[in-house]
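The complex appears here without one of its protein chains, the remainder shown in place.
Going in written order, the chains are labelled A, B and C, and every chain counts its residues from 1.
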Amino acid sequence: MITEEIIAPRVPAPAPTYLNAGHTLRSWLCTLDHKRIGLLYLFTITFFFVIAAVAAALMRWELLTPQPDLVTPDFYNRMFTLHGVLMVWFFLIPSIPTVLGNFILPLMLGARDVAFPRLNLASWYIFVAGGLMALYAIVAGGVDTGWTFYTPYSSTYSNGYVMMMAAGVFVAGFSSIFTGLNFIVTIHQLRAPGLTWFRLPLFVWSLYATSLILVLATPVLAITLLLIGLERLCGVGVFDPKLGGDPLLFQHLFWFYSHPAVYIMILPGMGVVSETIACFSRKRVFGYHVVAIASLAIAALGFLVWGHHMFVSSQSVYAGVVFSLLSFLVSVPSAIKVFNWTATLHRGSISFDTPLLYALGFIGLFTIGGLTGVFLATLPVDVRMHDTYFVIAHFHYVMVGGMVMGYLGGIHYWWPKISGRLYHEWTARVSALIVFIGFNLTFFPQFILGYLGMPRRVHMYAPEFQTLNVLSSAGASILGIGYILPLVYLTWSFFHGPKVSSNPWDATGLEWQTDSPPPEHNFAQIPVVTAEPYNYPPLA
Amino acid sequence: MSRAPSLPSHFSTVEQRSVANHLGLWTFLATEILFFGGLFVCYTVYRIAYPAAFVAGSHHLNFWIGTINTGVLLTSSLFMALADRAVKRDRRTALRWCLLATWLLGAVFLGLKFYEYGEKYHEHLIPGPNFQLNGPWKPQIELFIFLYFTMTGLHAVHMIGGLTALAWLLWQNHRGRLSPEHPAPVEMVGLYWHFVDCVWVFLYPLLYLIIR
Amino acid sequence: MSAVLGFSLFPSSPMNASSFTPRVEALLLALLVASGLLIGVLLVLNLYFLIRYRRGSSAPRPPLRIATWKFEAGWICGTTIGFLGFFFWGARIYLDMERPPANAYDVDVIGRQWMWDIRHADGRREFDTLHVPADQPVRLRMISEDVIHSFAVPAFSLKQDVVPGKQVMAWFEATRPGTYHLYCDQFCGTAHAEMAGEVVVMKPEDYAAWQASGSVNNEEAGHGAKLFVRYGCSGCHTPGSPVRAPSLVGLYGRLVPVENGQFVRADEQYLRDSIVLPQQHVVAGYAPIMPDFRGVISETDLLDLIDYLKSLGAKQPPPANMPTAPAAAPPMVPPPPAPSSAP
Partner (left out) sequence: MNAETKLSTLIAVYLALIILLVLTALATALPPGPWSTPLALLIAVAKMAIIFAYFMRLRWEGGLVRLFASAGFFWLAIAGVLTLADYLTRHEL
């Protein structure tokens, strides 16, 4: 993607960057600049990530021994609910879209901002409001339903602050919807001249697919949470068996959102991987068109498979078989992407910078997570593994091994653009390795635990499971160090790192053609695109 | 979305902004379809499971209020469409009367709706501990009435949002902020208003007209 | 097929103790091997490319001569076919898991915060422990009294959510005597982790001895009779009562005529439905006036009551002054206008 006529001749005095366009708190809290809003999200979700990670640490600590010795059962139940709710709705779902998407998407499109900047800022405030409600629910006494809020436990029996927590998630859902809406319209309307659909970077494709899911799935979650709230309020409701209601209906509606939500969590990570693999092997992504369309295929097929969470729920046997078949089909486009990334490395010129290390980690861990997903789509295997630690390990491989790796990789890749400075490369490489090792040590033993039948959401377990649990807890402490390191060195580099040019990786893409950090309105003159994406010079 | 008549820097043409606005609002309406849609799915599942209870439950609703309210809403939609026409022809007075008529009809709808809720209260048909009913299918009828309250209640909340938006439009018109060059606020509120109307068009037969 | 192959991941492991497990383990092993191969190939390719094509290496990098679409088509078809194979393999086993054999014997299970309340056909009652004979299909009829639980025995590859308001079935055939973990796998509240127990599989002769030993709790039938009065059933379902309701003597097992000219077999499901969902099948000629006992009667009492009603059916012949069955009583009055049924 090389622009003809790059930018108008520069004015002698350098334009102020978005970072020093204003220094007051007000200039940040009332900003309409997509880049500043991206940073606001970065702080917010890091905050929620830390809280949820502390909860996970407490859980792993309790699980060091089979006996219930560290915390009470109720406390443990509140911890895993907190961990799930905060990680899913206040970290994973917003992570790449709201931070990197907000920051990079308009730059990649050659646009000066997203289509609706006010709505963008409003989304952040709504998100914070939802987060504060969730925090209030936690501080006031906690919620013990698990992030899945299954009825009738959540609607009738739980004595936690379910309504406040559900309200927090409900409110945060609107933030998701508005972000998705904004991205969709931005991608449709604000592409630079010449930037046709098949000249878009794959990160944009993945964000487009993600936005479709955000917009089409989140409302169903909202109405489902509303119904739970009403049921708690009135004492009766549509999921109430005493009225002839069916608790499984809740599960249908919940997973209609929450299964596609898994793809909200993984698709943007796939987009980041496509960008970094292409950049650090200096090659166009192999099968660009197929990878682009695969994102849309995942988004669409992802809506048809939610029933695989309900194979043992007593849903109809026939429905189970249909959902199993569809679940196998949705794995195809994900597998295709992995093959294409591998083929991209072929005959490339590969340099092992930190973003690539994270991308390689993503490919490995996502492959394991995806294949164990195929295990769980297989009906009798799911009957065996459902609600055991196998499932825990599987979705952590996808969400932490996949999405968090992608997120960290993306943060490192675009950090020079965001901060205008470079982090210490070797520290970053080492901490990427620590994350990889710690992650595998934490979650691989959980596959075996699940195979042996250890149920999820328990604070005590049979003595024969202890060895594997100790391994897992040990891994968690390594993983914790791997997460603290980037927090430290990235923060340090933000203020003290060496300054970089506009394109330190020598990458294609419009975001690299403006300054680092970019000026307030991104481009002095809107660039014109005349070439294919990832248009790296031939290597022969 | 943008109130300032001048074009923000990230749009290059008025046309581009107009398409963006329409696309954005229609995307929002798609989310609204799925938001109400969750309730329609619940409704369908239970209607298939308990057809007799739904017939009996429907008989507890006030057919005449439901029918009149449908007419009221359709009429308000006509005035909203006329308002859209007026703003594009720069008829500020006509715009004011059309918006006012739309607002008043919306208020009439809500008035009738709340009168109907009052009736249910006096008949002890509010789901919960005070629900009283004799005869067969009592729990399932309670389920139906619960769905009725949730669906119409959510619709009423959307109506209240629409009335607020209309009041804001009237204020904007009073300040001379609406013009043929800047019709977007009227168009956007109009789309929303018509959509909320469409939701009622489905609620009416599904709740009030189950074989009387 | 896999039963013929008869291998499993760990053939002698305690995880392999029911008739399904060899088939599930075979499938699991196949999945593991396939995934392992795929991961191995990807790993080798990735490492090879990473090393050979590292920046600065002298490896030649001519443009690819083969059209990319051939690769794409190849691996789209390959993965789809592979996945479909596993789908069919899995679906076959699953359908068998969901189809209990006719000779299975029934055990009632009630899930309750936080215990498994288990009743055998002979009235024997156990908590958190289930004794079963080996090599005999057992069908579990399960329902929850409060929230969703999940009856899980990993060693049998058995798991079924136990849902309030609807009876669900699961079955297994234990093949190996021993003691196995029983868990609740669905989060159900404070003491979810403690809602665990064991399944004791005994040799048939040991099981017979276990059945013969101890006192069988035969109270249920008598308890059911008391409940029949306590819940007010007797007020209407007794001949000569002021309210006209069908007699229940000799009901169990009969064909009952219902409103729309059809007949329904009065099995246990029918008895249960008639108590918790009385409007479902109104006996022809009777007004649908029976109140709904859903949520009023506990699952334990419901089982006792059904046992009592079944025992009424066994008493033959019925008293002379009583119609033998509601079906036999011709409607004395024209049937009341029934509420219209499904549109």
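By our rule, a contact is a pair of C-beta atoms (placed from the backbone, for glycine too) under 8 Å apart; a residue touches a chain by one contact, two chains touch by 3 or more.
Here the structure is a predicted model, which is why all the values come from computation and not from measurement.
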Task: Kindly state which of the options B:Gly71, B:Gly111, B:Gly128 or B:Gly153 is in contact with the chain not pictured.
output: B:Gly71
Task: Could you tell which one of C:Met169, C:Cys236 or C:Ile297 touches the chain left off the display?
output: C:Met169
- line: Where B:Val41, B:Leu112 or B:Leu170 are the choices, the one touching the absent chain is B:Val41
- prompt: Of C:Glu25, C:Glu72 or C:Glu98, which one is in contact with the hidden chain?
  reply: C:Glu98
Chain not shown, touching residues in chain B: 18-19, 22-23, 26-27, 29-34, 37-38, 40-41, 44-45, 48-49, 63, 67, 70-71, 74-75, 77-78, 80-82, 84-85, 88-89, 190-191, 194-195, 197-198, 201-202, 204-206, 209-212
Task: Go through chain A and note every residue touching the omitted chain.
output: 188, 216, 220, 248-249, 252-253, 256, 303-304, 306-307, 310, 315-319, 322-323
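Simple rule for what comes next: only the chains that are shown with their structure count from here on.
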Query: Quick one: do these chains touch in a line, a ring, a star, all-to-all (complete), or other?
result: complete
Query: Roughly how many whole angstrom separate the Cα centroids of chain A and chain B?
result: 35
Statement: Averaging C-alpha coordinates per chain, one finds the centres of chain B and chain C separated by a number of Å equal to 44
- request: Name the residues of chain A that each touch 2 or more other chains.
  value: 242-246
- prompt: Using the touch rule from the top of the page, what residues of chain C touch 2 or more other chains?
  reply: 294-295
- request: Write out the stretch or stretches of chain B touching chain A in their complex.
  value: 1-2, 8-12, 16, 19-20, 23-24, 27-28, 30-39, 41-42, 45-46, 49-50, 53, 127-129, 131, 139-140, 142-143, 146-147, 150, 154
Statement: Within their complex, chain B touches chain C through residues 51-53, 55-56, 136-140, 210-211
- request: Please give the residue numbers of chain C that touch chain B in the complex, ascending.
  value: 278-279, 288-292, 294-295, 339-343
